[in-house]
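Step one of this worksheet: look at the structure below.
== chain A ==
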Amino acid sequence: MIEFSLWDIVRNLLLAARWTVVLSLVSFMGGALVGTLLLFMRIGRRRVLGLFAKYYVELFQGTPLLMQLFLAFFGLGLVGIDVPAWLAAGVALILWSAAFLTEIWRGCVEAIAKGQWEASSSLGMGYVQQMRYVILPQAMKIAIPPTVGFSVQVIKGTALTSIIGFVELSKAGTVVTNATFQPFMVYGLVALIYFALCWPLSKSSQVLERKLNVAHRNH
Partner candidate 1 sequence: MSLIEITEVRKSFGANEVLKGINIDVDPGEVIAIIGKSGSGKSTLLRCINGLELIDNGSISVAGAGLLPDELHLKALRLKVGMIFQQFNLFPHLTAGGNVVLSQMVVRKTPKAEAEAMARKMLERVGLGHKYDAFPDELSGGQQQRVAIARALAMQPIALLCDEITSALDPELVAEVLGVVRELASEGMTLLMVTHEMKFARDVCSRVVFMHQGRVHEIGKPEEVFADPKTPELKQFLGMH
Partner candidate 2 sequence: MFDYAWLAQYWPVLLKGILVTIQLITVGAAAGIALGIACAWVRSLGPKWLRPAVTAYVELIRNTPFLIQLFFIFFGLPSLGLQMSEFQAANLAMIINLGAYSCEIIRAGIQATPRGQFEAGASLAMTPFETFRHVILVPSLQRIWPALCSQVIIVMLGSSVVSQIAAEDLTFAANFIQSRTFRAFEAYFVSTAIYLVLAILLRQVLIAAGSFIFPRRSGR
């Protein structure tokens, strides 16, 4: 049996963590794109589109991410292509992130819209103008802290892609554990690496939130 030094273990984990970062970035940005689209459907005036976005969100928030990954993996397989794990992982995480971001952002738009709606329509603006010049700029500001906060969920969510065989930090943890028989240390290290990725984002989300609250109180 080969002996693994602590450095060997950490190095392998860190190398795999790169894929956690890449997948997180892709999922978050893809999710933001799809989420923006869904948001406009959700808050727009077309009822059918609004309902579609609403049920989309409920579906993705009401089912396990793991199931979504399985369905993407085997569902894309049904279409005929032999799906690589990264593709299924990316697709599922993007669709999942989109649902959560849509819901977060809708909350922000509605929080602003309450007071500002009447003010801006009394100025003779149309719906699109109101959105473009009054509601969205303000909503974007209050949306930043929870959006940053959600990025933490995305990073943690990528851990599940190890189950469909995508090799990232969690998968590497399992592989290294099987080679070293030191689950306590290896999973401890894996947890620490996730913590190092997530905690700064959690903290900045909190700090941004606090700043925003202070700014609001001074109005």
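Operating definition for what follows: a residue touches a chain if its C-beta (ideal position, glycine included) is under 8 Å from a C-beta of that chain, and two chains touch if they have at least 3 such contacts; residues count from 1.
Candidate selection criterion: all candidates are chains of the complex that A comes from, given by their letters.
Predicted model only: the values in this text are computed from it and were never measured.
Touch, as defined above, links chain A to just one of 1 or 2 in this complex, and that is 2. Looking at the complex, you find that chain A touches candidate 2 at residues 59, 62-68, 70-71, 74-75, 77-78, 152, 156-157, 159-160, 162-163, 170, 173-174, 177, 182-184, 187-188, 190-191, 194-195, 198-199, 202.
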